[in-house]
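For this depiction, one protein chain was excluded, whereas all remaining protein chains were kept in their positions.
What follows is chain A.
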Amino acid sequence: MERLHWVRHRWQQMVGVDVGRGWYSSAAPLSSKSPLDAQEPPAHRLTGKRRTVVARCGPNQSEYHSVCKGYPGNSISTTKYSLLSFIPKNLFEQFHRAANLYFLFLVLLNWVPVVEAFQKEITMIPLAVVLTVIAIKDALEDYRRYCYDQKINNNSTSVYCGKQHEYVDRRWAEVRVGDLVRLCCNEIIPADMVLLHSSDPNGVCHIETANLDGETNLKQREVVRDLPQQGSEFHPENFSSHIECENPNNNLRRFRGYMEHPSKTRVGLHSDNLLLRSCTVRNTETVVGIVVYAGHETKAMQNNSGPRYKRSKMERRLNVDVLWSVVILLLMCLTAAVGHGLWLNSLKDPIYLIPGDPPPALAGFYMFWTMIIVLQVLIPISLYVSIEIVKLGQIYFIQNDLDLYNERLDTGVQCRALNITEDLGQIQYIFSDKTGTLTENRMLFRRCTIAGTEYPHHENARAQELYEEPAAEGGCSNTLRSRTSHRSLSCRSLSCNRSSTSLNTLTRDSDTHSHDDAHPTLTRGAFSSAMECVVVPDPPLQLKLGGLSSPLAPPLKQNAAELSHILDFFLALAVCNTVVVSSPTQPRHMVQLPVPRTPLSTLEDMKLLLQKLSLPRFALTSPTSANAGAQPNTPPQPSLTRRLFARGRSATFTPNTPPDPRHATLAAGATTPPPPPTAPPETSPPSRLALHPHASGDHNTDTDEDDDDESEEEEQRLYEAESPDEAALVQAARAYGFTLLGRSPEQILVQLPGTGPLSVPLLHLLPFNSARKLMSVVVRHPVTGQVVLYTKGADNVVMDLVSSDAAGGDRTGQQALIKEQTQRHLDQYAREGLRTLCVAKRVLEEAEYETWLKGHMSAETCIENREELLLDSAQRIENNLTLLGATGIMDRLQEQVPETIEALQKAGIRVWVLTGDKQETAINIACACRLQRPTDKLLTANCDSKEACEILLAELTEEIRHCEESNGGTDAGAAESPEGAAALGFTLVIDGRTLDWALQPDLEKAFLGLTQRCRSVICCRSTPLQKSQVVKLIRDTLRVMTLAIGDGANDVSMIQVADVGIGISGQEGMQAVMSSDFAISRFKHLKKLLLVHGHWCYMRLANMILYFFYKNVMYVNLLFWYQFFCGFSGSVMTNSWVLIFFNLLFTSAPPLVYGILDKDVSAETLLCIPQIYKSGQDSQAYLPSTFWLSMLDAFYQSLVCFFIPYFAYAGSDIGVLSFGSPINSAALLIILLHQVIESRTLTSLHGVVLIGSAVFYYAFGLVFSVVCVTCNSPTNPYGIELHFMSEPSYYFVSLLTTVVALLPRILIRAFCNTISPSDTVRAGIMDRLRPEEYWTCVSQWKDRLHSKNVQSSRLPPSNLSINADPPHSTDCYPEACSVLS
C-alpha cells in the first residue's frame, strides 16, 4: 500500500500537478520572513486577511450564524477523487504529462484513415495499459485515504452543546469553527483551537507535537490572558468574546490575532494560545478551547504535503536524449516520406497500387504521419514508468541496508525524495553543518569562566572520558537510575533520548502515539548515557560556593563580588532557558508537584521568612549593587545565610511531595503498565512516587529518609530542552546545587545551594532568535527582589552588548578586566573545540522596566510586524549588560567521522563545513575530523570591508599559485581538479562577515577561484542564509552536484537549496529531516550511502537508461530498414501485436532487474577504494558520447539483424510476416543477450527474468500463430511461427544474426577492459579474486594512489597565514584534536 501511495505521488509530480514544488522553489523560506509572508499574494493579504470567530453556543448566536457559518467544517477529505469524478479527473491528471499526450496524439493520429498504420485498438494498447495501471494505483491509494479520512472524521470529541447545556460527544467531522471543545489528558486535538481554560491553575497546558513535527518534548500552551473566568470553572455560556485572527496558513509556529472581550479590551493571541490539530494534550486534566480553524484550514492539514520532488541530473540529461530520439524519429519519418513520394513518382500504374491514391507529394506527406505511428516505439513510453519502478527498487534496497541501520534509534535511512537516488552517485561538493552533524550534538558541560576566573573542571573531563566507552556502547539505564552518587547528578536530559522517540514516532505507524505511556518509557530506558551528562564540580569553585554558606571563612571583599557573580552566573544558568522539567516515571506528566497550590503558599511563607530574616542584611547591599549595576560592597552574613538556608531547607520538604492525591493517582495511573525494564526491582520509582503522600505526612520525623527521597527525586527529574546546550547548562548548574525544579509561565522554581525550592517570578521571556543570537529572561530576583535580566547567547554578541560605559571608573575597569580575561578564556575554549556561551545580566530599575514593559506589551499584541517589533523591543532591553561569565560545552565528534570525511575526500568530493560556531572551534573540529590534515596549510580570511576582502582574496589566490609554482608547477592545471587541490592541501577558513563580502556578485568569481584551489573550506559564523547562499553559488556557478547535510533548523535552507539534501535525525527536532531528501541517523552513514548506494544507483540507472534507448532504436530501425524494400509504404513485417508488445512486455522486465540489481563493484571494494566514486562524478556511465555510442551500436545491430535475414531470404518465396519472424526472434535474442553482456552481475533473478522473457515471447508467438485464424488482418500470424520454427534455416539465421550483432560490443568491451580498464572494471575484476589476492590488490591500489599523491605534494611544511584584519595566526592543534576525537 505504501508503495502505491508513493507512486501516486511520483505520478502527481510526473503529470506536473505540483507546479509549485519545483526544482529550486524552496529557496523562498530563506528570508527571515516567514514563507507565508513571501508567498502570499498581496491582494489576498489586503482583503481576506482576518477571520472573526465567536462562540457557537454563547450569547452571540446571531453573530455566529452570520460570521462563522461560512467557515468550513472539521471533516476532512484528503481524497482526490469521488466515485463519479475518478475517471475524468484521473485521466485529466495523467494527460498532464507530455509523454502521455504524445501517445494520445499517436492514437488519435491512427484514427485518421489516410495515415492509419495499425488497427486502431492496437495503438491504444500501450497508452491504455499505462493509464490503467496508474489509474488502478490511484484508485487504491485514494480508497485508502478515504478509509483514513473516515476513521478520523468518526473520532469523537466532546463539544459543548448549547441546547443541552453540557458537553456532548460529537464526531470530529461535526465540529465547527466556534465550537467549544473540551479535551482530557492524552486526547488528540480535533481542530486548531484557542485555549480558553485549563485545569492547571497556572492556565497552562502541555501538548506534544510529535504528530506534527516529530518532536516529542512537551510544549507549553497558555490560556488567553485576562480571561475573566480563569481559575474557576469555565462556563461556556458566559464566553462572549470575539476572536480576530489571521486567515488559515501553514505556519506552525505563528498565530496572530487578538481576542476582544465584551468590554472592548483586546488581548493579543499568539501561537502559545493555539492548540494545534493532531497534537496530543499532555499533563493537563482538561482543557477547553474554541475552534478557530477547522478541517482543511487547520495548520496540521495545511502542512500536510507529500514527499519532495526534485529532478535529478540524470533526468535532465535523459530528457535531452529523448529529444534527440525525437529528432532521429523525425529524420526517419522524413526519409520515408520523401522516399515514398519519389517511389510513387517513378511508378506508372502498377497492378499492386490501389487506384485512387493521392498524388505522390501528398502521399509522402501522409506517409510522414504514418511513419510516426509505425516508429513510435522509438520514443520510449515505458522508459519513464520503468525509471520510476527502478528507483522504487533502489530505494527499497537503500532502506533495507543493515549498515545504514542505527540500532539504538531503531531507524535506517529514510528516503523522502524518491527520484534522485542516482544523484547520490554524482556528488561533487558536500556542505556539512558541524553541530549535530559531525558531532553528536550531545552537549557536555566542560568548563566555565566566571568573573574572569577559569574553572577548568579537570575531574569532569576525566569522568567524561572515562564514560565515553560504555556510553558509546549503550547499556541499560536501570542500573543508572537506581542510585548514583549524591553529588554527581545524572542528567537524564530528554534531549539525549528524545531522538529515539521522535524518530520512532516519525517512522513508526501512527498507533504508537497514543500508547506512548508504555513505549517511550521503554525507548527511554533503552538509552543509557546518563553518566555522560554527569558534571563533576570543579573543586575551587565548589570551595568558593561553599564559602558562601560557610561561617568559618569570612570572605574577602573581592571574594564577595566574585561570589555574587558566581551566584548570579549559576542562577542564570538555571533560569535563563526554556527547559521543561518532567519525570521519567510519568513520561508525559511534568513534574509539577512542587509548583501548585500548597508549595506556592510555602514559598510565600519562605519569602516572608527571607524578608524577615535576611533582607535587612541584603537590603543594605543590594540596592547599591542594583543601582550601580555592580557588585555588593559588603559581603552577606555567612552565618545568616547559612541559617536561612538551613531553615529554608527544612521548609521545602513539604512541597516535594504531591499534596494533591489526585496527582499521585494520576501519576500512578499513567505508569500502571510499566514495562519490565523501567521497573527495577530494588527501587521502583512509580511506587515511590505513589508513596509520597505518606511521606508528606511524616517528613519531619525522618529527615534522613527524606534526604534519600530527595536525591531519588532529583534523579527522576528529566530536563526537556529545546536545544541540548540548555540541558547541559541546567545540568551544570544543578551540579552546583542550583537545581531547576519546575517552570510555569509565571514563575520558575529553583533550588539554590542549601535552600529549598525558591519561586522566581518570571516576568518575561525573550526567546532565542537567530537574528539576536540571544535569549533572555526577566525575573524578579528571588533574594534581592530586583528585576533582573539574565541573558545568555553567542559570545560575540554578548561581548558587544556588555556595557563599557557604565558609571564608575573602578568598576568599569574591573568589568573591562573581566571582559578581557573572559575573552581570553573564550578563545582558549574555542581552540579546544568547545562551544562557548556567554552569560550576562542586567539589573533593571522598576521604572525602566515598566516603560519597557509597556512597549513590549504593545508589540506583543500587534498583529502585523510583530516579529520585528518584538525584536526591537528585545534589543531595547538587552544592552548595557554585565558580563557574568562564559561556559564551554563540549560536543563530541560522532563515531567514524574522520574516516568518513577522509573517504569522501578520496572519492573526489570536496567537503565544506558551514557552521555558526567560532572560527577556532570550527578549525578545531575540522582538524579533528581530518577535514584538514596536519600538513595542510590554513588560509584564514577575516576582513571588515569589501575592499579588504577583495584584496585578501586576490592575495590568497596569488599565494596559492606561488606555492604551486614553487612546488614544481608540473600540475598547475591539475590544481583545478579535486585531486590537484587535494595534493596541495590548502584549507580556507572564512568567517561570516568576510563571507558576506565574498558572496557579493563582483567578488564571487575571486572567491570561487580561491575555493577551487583549496582542498576544503570552512565557513564559520555563518548564518542559515549564508549557508544557502554558498551552496547556491557553488551549485549554480560551477554547475556541480551539491549535497548539504545538517540536522537543525538552521540547515533547512541549505538542505533545500542543494541538489541533494540530507537530514540527520538527531537532537534538534525534525525540521532538517522534514526538509531533506534523505534522512540518516549518523554522519558515518553518508559514506556508504554515497560511495556504495550512490555509485550503484547511478551506474544502474545510467546503464538502464542507455539500454532502454539502445533497445528502442535497435528495434525500431528494423522496421525502418524494411521501408527501403516496401516502397516506404509504412509496411511492417511483424505482427502488430508483437510489435506493440515487444517493448511493453517481452523486453520490459529485464531492464528493470538490470536497473535494480546490477552491481558493478562490490560494496566492500567501493568502501575500500573511494576513488571509484569519481566515475559517477564525471558521469562516466552516461555521457553524450556513451549515448551516441549506444545509438551507433543500435544502428549496427539493427542493420545486421535486418540484412542477414534479408540476404538469407532474398529472392525466395518468403512472405511478409514469415520474413519478420526470424528477424524478431533474432532481435529479441540480441536485446536480451546484449543485456547479459552489459550486466556486471547476473543472479538467478536475472536468469529467471531473461529466460522468462524469451520463453514468453516464443510462447506468445506460437500460441498466437495457432489460435489467431482470421484475427488481426492484415498481419494475421496464423501458422507462421509454427511453420517457421519447424524449419532449420530459421535457427541458422537467428544464430548467425545474434552472433554477428553482438560481436563488436563483446570485442570492444574485451579490448577496452583488457588494454585500459576503467577503475570500475578493475575493481570488478578484483572482486572476483580470492580473498587473499583481493587484499593484496586493494593495498596495491591504495599504495599506488598514495605514491601518486606524495609525488605531487612535496610541500614546504610551513603554515601559511594571511590575514587582512586582524592579523591572526592560526594553527592546527593536534592536541586538541586528540581530545576531541
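FYI, a residue touches a chain if its C-beta (ideal position, glycine included) is under 8 Å from a C-beta of that chain, and two chains touch if they have at least 3 such contacts; residues count from 1.
Following the convention adopted for this analysis, contacts and distances are computed from a predicted model.
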| item | value |
| --- | --- |
| Hidden subunit of the complex - UniProt protein name among "Cell cycle control protein", "Coatomer subunit zeta", "Ubiquinone biosynthesis O-methyltransferase, mitochondrial" or "AP complex subunit sigma" | "Cell cycle control protein" |
| Candidates A:L140, A:L330, A:L1199 or A:V1216 - the one touching the absent chain | A:V1216 |
| Omitted-chain contact residue, chosen from A:G412, A:G756, A:P782 or A:G833 | A:G412 |
| Touch criterion as defined above, residue of A:L109, A:L1242 or A:M1285 at the omitted chain | A:L1242 |
| Residue among A:V129, A:C161 or A:L1296 that touches the chain left out of view | A:L1296 |
